[in-house]
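Just below is one structure, and these are the notes that go with it.
In this view, the complex is presented without one of its protein chains, the others remaining in place.
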Amino acid sequence: MDLNLSYLFESLYLIKPEIVISIALVLVVTVDLFFSKDTPIKKKNLLAYISLAGTVAAAYFVIEQFGITAFAFAVSGSKGMMVVDAFGAFFKLLILLSTFLVIYFSIRSREITEGSDRLGEYYTLLLGMVLGMMFLVSSSDLILIYVSLELVSLSSYVLAGFTKHSLRNSEASLKYVIYGGVSSGIMLFGISILYGLTGSTNLYEINSLIQPASINNLALLLSGLMIFTGIGFKISAAPFHFWTPDVYEGSPLPFTAFLSVASKAAGFALLIRFIKITFIQSVDTIGNWHLLTLIDWQTFLIVLSILTMTLGNFAALWQSNMKRLLAYSSIAHAGYILLGLVVMTNQGLIAMLIYFAIYALMNLGAFFVVILIENRIQSEELDDYKGLGYTSPVLAASLAIFMISLIGLPPTAGFIAKLYIFIALIDVDMVMAAFIALLNTVVSLYYYIKVLKNIYLVRPETEPPAIAVTPFNLVILVVLLIPVLLFGVYFTPLVNFATNSITLLGF
Amino acid sequence: MNVYDLIFYLFAAITLLSAFFVVSTRNIVHAAFYLIFTFFGVAGIYVLLGADFVAIVQIIVYIGGILILLLFGVMLTNKITSVQIKSGAFQTIPAAIGVGLFAGILGAVLIRTSWKTIEPIIPESTTTGLGYLLMNEYVIVFELLGILLLIALIGAASMARK
Amino acid sequence: MEHFPILSFITFFPIVGMIIVLFLPKTRTTLIKGLTVFVTGIQVVAAAVILSLYDYTLGGINDPSTFQFIEKFRWIEIEGFAWLGTIKIDYFLGIDGLSVPMLLLTAIVTFIAAISSWSIDKSVKGYFAMFLLLDTGMMGVFVALDFFLFYVFWELMLLPMYFLIGIWGGPRREYAAIKFFLYTLLGSIFILLVMIGLYFSAQETLADGTKVFTFNILALMDTANYSEIGILSPLNPANLRFIAYLALFIGFAIKIPMFPFHTWLPDAHVEAPTAISVILAGILLKMGTYGILRFSYPIFPDITHQLIWYIALFGMINIIYGALCAMAQKDFKKLIAYSSVSHMGFVMLGMASLNSIGIAGAILQMFNHGTITAMLFLLVGVIYDRAHIRDLDAFGGLANQMPVFTGFTTVAFFAAIGLPGLSAFISEAFVFVGAFGYEPIRALAIISTLGILLGAGYMLWTLQRVFLGSLKEKWNTLPDLTFREYAMLIPLTLIIIFLGVYPSAMLDLMNSSVNQIVRFMDDAKILYGSLGIF
Amino acid sequence: MTEQLLIKFSILILFLPLIGFIVALLFGKRFSRIYLFENIVLFISFVLSVILVYAKLAYFIDSTITSEIQWITVGSTTIELGIELDNIAVLMILVVMIISLLVHLFSIAYMKGDSRYNRYFAYLGLFTFSMSGIVLTHNILMMYIFWELVGISSYLLIGFWYEKKSASDAAKKAFIVNRIGDIGMLAGVLMLFITYDTFTFDKIFDQISQGILPFNSEFWLTVTGLLIFCGAIGKSAQFPLHVWLPDAMEGPTPVSALIHAATMVAAGVYLVVKVFTMLTGDALFIIAIIGMLSALIPATIALTQNDIKRVLAYSTVSQLGYMIMALGVGAFTFAFFHLITHAFFKACLFLGSGSVIHGMHHEQDIRNMGGLRKKMPLTYATFLISSIAISGVPLTSGFLSKDGILAGTFAFGSLTGHWLFAIVGFLVAMLTAFYMFRLVILTFHGEPRNKDKYDHAHESPFIMVMPLVVLAGLSFFFWYTPNPLDASKGWVVTEWIKPPQISVPENARYDFMKTDILAQDGKIDGYPVSYSQKYTKAVHQAHYPAMLLSLLVAGLGILMAFVIYQWKKLDADKLALKMKPLYNISYNKWYFDEIYDATFVAGTTGLSKLLAKFDLKVIDGIVDGSATVTRGTSTFSGRFDNIVVDGLVNFMAYLSGFIGLIFRRFQTGKVQTYIVMVIFSLVILLFIFKSL
Partner (left out) sequence: MTEIGLNHFLIVSTVLFSLGIFGIVTRKNAVMVLMGIELVLNAANINFIAFAKYGGFGYQGQLVALFVIVLAAAEAAIALAIVLNIYKTFSTVDVDQIDTLKD
């Protein structure tokens, strides 16, 4: 029994991005020590810049290792704890992108900068969360999955309540921690059952172990469900979504944006990896997945996705608070994305990736506008948006474009996203599902348009203040707008990117 | 009916009864103390399962750490002087139904499942084994846990401090 | 000229205009208006050029070689893997006898609507930006030959329309706008579904011999391109073509608007500002029928043959129902709106006749209704600008007060009731001739003739209520037409009279395409019969 | 004189009035004297038409001149514009031009001082154009087009004084009632087109004579004929669509003379004449019946009317019915002949009444007239002459034509045994004589019943009287035949007007129209043979008895008129009282208007209102109702209502909102509740999928 650390060093090369992030994290912690309570905010932004740099560097390494497909931390003979593949890289990039933007939002956001004495903690936790996500999307062992999930959760509990003096914040964090604790507990129990059934926590080994259907289906189903509870909590899929509206509304805006994109992304990556690696039997030449017939996967997922999107859309009809509205809309979009998984083909996987990339862009864009407005008028109530179209045209116009994209009308990218989902669905003759999803789109029109109605159609008795857009913010805004419009009319690069990113290790 | 069984039933009884009191008593402090017994019982079960090291850790961390933490929580969020130490229950009926159903299913499934079991071997000290494992496959988890603890520290601090 | 992409130009020139408008300071209203008028004017010129270069002998419809001004290049090209078909979407523009009349109509009506928009004074910049965007959308719909492209343009119109109604509209504008938006979006999701379904049912053979899924509607018309497995493939015994046809038809019918999907129309018209009502009635409604002729007929000839009687039936219902509803209206604009419902019914009836005369009549009716109803809405706008009410009974005796206005209105009304010598007569007569000539729908044609009686009824009644009789006191200060209004009305009047006297000008334009589509439908009947579809 | 020249002439005749119309319309505001231009162009086309008629009758009397250009090509079919000049057409055009010209002249004075003087003449020009179009065209589509155009010009002219509600109502009524007829005609045209793939008369008739029939059945040929005849029913105000004509008297009197007496209303007859050759026996018989009714009913109504123009209007309808009936019984020649003669004297009568009205300062009620003989002698004289003519007294044109028609009915009776037509014919003749002379007497004879009006009355100026004189002159026999008692001796009915070759299949005709061998060879005792030998014989046997009878009835009618109104031997009012019900029916025009209003008009408007409601309530929200109900019951939808929209959309919105509300209910804000729900949903999911 001796330690051979050779594979350890090889593995370290494979997790450069994660290492970079952790370095940045430690850096932030240490630098923060040199700041006192009353250091001017300008100086403190250094922390933000460090984090930005860390994200960029990590992104660089991720791109660098894009082609690679390998196990990491695999003792000779056994499968590794982590896998490095294009699929993971895609989501890592997505996460890093949104992190970058969210950090920028945080620099601009009133809510965050007001609690300036704790900026250090803020960025530390943010980076911790990123780290957790990056492990989450690339870990292939249930234990690592659970730990990184906890890492993500713990930091997000705190971040949700970051501006702790406001009631909403602390309530959000409490709900989040309790809800999260329970669902992770349930997930752990599920993992334990799976472990009991197979004697392994490694997805690949589990897969190879359960290939003979000798395993008791019911126990497997139960454990699967319990694990799904944890994942569903992350991607806020019905019926595990209940925390979402409350926490989204309660949390500081930049963090809400982060939740709605990054942690969703991580969750979805986990879900896809979990299902596709654990329960796969084979993938045939035209890209159809053949899963172990433990349960009727398609029905299961269709029910969940339809439920999710319908619930999100219909509940959103009633919202008058922008954050809450976006919360429900994000639930609805989770439903659409799940549809991509339903079809159980690579085509569907591509559709999901495309959808996710576009969703990230437009959602972050919408949140950015909301943040800028919130900074000025200290409100996210739709009623306070009235007449903004005339006092601050640029913001209003960009918000309009993001909304249109969220509805999914051409020529915006949102349309392409939905189009690909529907193409995937109809490709496997799931016309009915596609139809329901489309009807949902029509319903979603109500509330997205409601925003535009308030902005443009309604003239309030008191004109809202004009909101100036600083050059920096304008740049970011444009950076978000261009792809949203461009991918609407020319989506070849995006699709190619997605097509190249669906290679999971092993299948 | 050998000793092993007796011990098992003893620990199981301790665990479950105290756990039951934890969730049923109206007095928070009592609950906290019942929790000690629960953890102790669980530790006992670990021992029965041949996981001595884990049992030790259980006792140290839980009883020595978490429980104290919880007690602090209780103290800080209640005025000892007043009798406001009590805490009511809420939506008991639906919860009972739901949890009952779930527990029923869970138990039924777990029992009805044919687990692949081998004749249990009484292991020697588990510490070395765990150590190797920790330093080989699971080193990355170990590292990650380190970061996690750091995060938790910072988070808790930033949350709790004035 | 051959190499100059004139269709792209005529389609996207407004976008250029829009961008310029967006960069102009919002105070330079006159400049913005002038620019818009200029842009649309250029469009008219371009349309004229197209007309002058157009070869009347080529049929188009399903034959790529006989389309004209074709612009085709690869737009989206995604090389898939083995297990994923490559996606190739073309940027494919082209016109035939079906599109040219619509293209002319769009150019003219938009131009006139631009002039009539001169009176807009509320956030001018936004208005004209939206206006130009809408223009591009409409033009694109009529020149696109790729289903995907078509759909993009089709959807592109919705948003500008929503804002144009919702911001610059009447008192209940929000309601009307959202209603319009919802209805049309509902319609277009049906179209989207069918579009994707078709995409997977047919494969186009490229120059290099590879077969790829396609949105190219011309390829979709050829049964040879379909595979046995496609859900919408006629070769697939278990295909869903019937449902798909219904879906597609509903999608278009909502735009027409066909009973019972017409209820968005009155609201939208009444609330929309004059220029927008003009565009709505003048152009947007035509897209429904155009879509049916361009897509439903050639792509689903089999189902079309099965359902032709129902199309005619709904046409008849539209005619009678719209006319009766119009008769009961008190609001001038609503009345015109319902008359549009009635007149679009003629188009459907003509389309259902499946013979040259009927279809030619239908297309001609599309054009004529476009001009006539545009004129009517302009006239309503004129009176509304002056009196600020549209209640028919509130007027009376305006003939003496505003003789010129009365003159124009009389022409428009007479045109609307199909008076010979004015454009609509020929088209309606042709519709009847055609429908009567097609045995299955003869009875419906006979019943529909009631429409022209009712039409005369409500139009003349309106004429009487508004213009005849003795003048009410409060109106004796209304001024007659201004120069700008002359500029809008005279061209339309001339077109209406000219086409009334010499309809060949338009009919020859579409003749070969009409023959082509009729021949196609007849052949298809035999072909599908041989396939054992019927 | 080449045919081409004639064609050119006719084109000029056709389009000059149109030019007049356009010019007068566009520059009417600018130049007050523009109407002169219109008159001049009309005069030119009048002259041309005279030349045309002369040339045609002199050189091409037996040939038909046609010329056509291609108008539209659709698919395989082409549609032509064309002109067809046969004797009937040229005679008709001449009549139209004469009367139109005279009416123009008359109007110059009559309409003086009207605010829309030029507009008036413009409309006249438009009408003349459309009317000539009807006459000259060679295909039925063009005819339909001009048919509609005369309808419009009549609409414009009836409603010329649109300030009067009654006027605009009448105009609308006229147009719409005409439209009803036109729809039938349109259907007929469609039948012809789908059968023969052409609109041109000749081609259609040729194919019919080759035995090609609609749906290969004579029945459908009959139907087609009748459908086309519907157009005539509308235009010529035949029963049951005659109701519009009396109301049309709201228009200026000259217009009534031109349009609603002489020309446009005769267009219906002209149409039947044009398509006579394709009418089967059954069709003709039905036409005859309709003509009979139209002749009888209005005649009875005319007995009791007091508005001078209305009396004339009803007499017009009755006379038109006469012609239609004549065509129905096959008296083709005399029907058209009567059209011509009637055009002249009826125009004269109307213009005379116009002159009277003008003189009496727009008084139309004959009860306020009387004794005008002295005040306006010329008017009286001309009016009297025309009345004599219409009553069918020898030496007048009316006698000739009417006698011919009566002979025709007589012969028809003798040939087929249907004597009813003859009887009605004579009865109507008597009634006509009676009410015409009642009119004359009440208007011109006796003592003035309204003194001050009488005092201000005056003879009209020359320019108004002159047309009267001309028209009265045209009402004498010598223009048409040397023999005052027998038109058949004259040139019009023997040389100019000839019945066409019947192209209907033999077995679908009247028996007497079947061609028999003898008919081919020239004449029978001096008379040209029409249709068949036995018909010609029968007609000429019928001639003298018919003549005597008609003289008798005419005299009787006139006598009665004098007895009652001149010498007051019988009291009119007493008579009225004696036959109260009859009197009421007649006085109230058989209640036609009331019946129609109660049924069709009310029906349509009611239906439309209903549908509009339907549209608003039902279509616009199938469940809008339920939505509102729930809105009442539920607390939230009030808030919800302004978020989304009503109607079907409203329902969807409501439903969506409701679902949304259900979902919202879960969002209690209590985290523990959430967890309980999670547990429950886990259980449910497990139960759902453990089976799968």
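Order as written gives the chain letters A, B, C and D; numbering starts at 1 within each chain.
Following the convention adopted for this analysis, a contact is a pair of C-beta atoms (placed from the backbone, for glycine too) under 8 Å apart; a residue touches a chain by one contact, two chains touch by 3 or more.
The structure presented is a predicted model; accordingly, all values stated were derived computationally and were not measured.
Student: In the intact complex, which of the presented chains make contact with the chain not displayed?
Tutor: Checking the complete complex, the chain left out touches A, B, D.
Student: For the chain left off this view, which of A:192, A:217 or A:288 is in contact with it?
Tutor: The one listed residue touching the chain not shown is A:192.
Student: In the whole complex, not just what's shown, which of A:32, A:111 or A:249 touches the removed chain?
Tutor: A:249
Student: On chain D, what residues meet the omitted chain?
Tutor: The list for chain D reads 664-665, 667-672, 675-676, 679.
Student: Touching residues of chain A against the unshown chain: what are they?
Tutor: Residues 143, 146-147, 150, 154, 157-158, 161, 164-168, 170-175, 177-178, 181-182, 185-186, 188-189, 191-193, 195-196, 199-201, 245-246, 249-250, 315, 318-319, 324 of chain A touch the chain absent from view.
Student: Touching the hidden chain in the full complex, which residues of chain B are there? Just list them.
Tutor: 1, 4-5, 8, 12, 15-16, 19-20, 22-23, 28, 31-32, 35, 38-39, 42, 45-46, 49-51, 53-54, 57-58, 61-62, 65-66, 69-70, 72-74, 76-78, 87-92, 95-96, 98-100, 102-103, 106-107, 110-111, 115-118, 120-121, 126, 129-130, 133-134, 138, 141, 145, 148-149, 151-153, 155-157, 159-160
Heads up, the rule we're going with is that only the chains that are shown with their structure count from here on.
Student: Measure off the straight-line distance from the CA centroid of chain A to the CA centroid of chain B, and report it in whole Å.
Tutor: 32
Student: Express in whole angstrom the distance between the two chain centres, defined as the mean CA positions of chain C and chain D.
Tutor: Distance between chain centres: 38 Å.
Student: What are the residue numbers in chain A that touch two or more other chains?
Tutor: 218, 222, 446
Student: What residues in chain C touch two or more of the other chains?
Tutor: Only 178, 182 qualify.
Student: Looking at the complex, which residues from chain C come into contact with chain A?
Tutor: Chain C residues touching chain A: 75-84, 87, 123, 151-152, 155-156, 158-159, 162-163, 166-167, 173-174, 177-178, 181-182, 185-186, 189, 192-193, 196-197, 199-200, 231, 240.
Student: Quick check on the complex: what are the chain B residues that touch chain D?
Tutor: So the residues of chain B touching chain D come out as 90-91, 94-95, 98-99, 101-102, 105.
Student: Spell out the residues on chain D that touch chain A in their complex, using ranges where they run on.
Tutor: Its residues touching chain A are 640, 643-644, 653, 656-657, 659-661, 663-664, 666-667, 669, 671-672, 674-675, 677-678, 681-682, 685-686, 688-690, 692.
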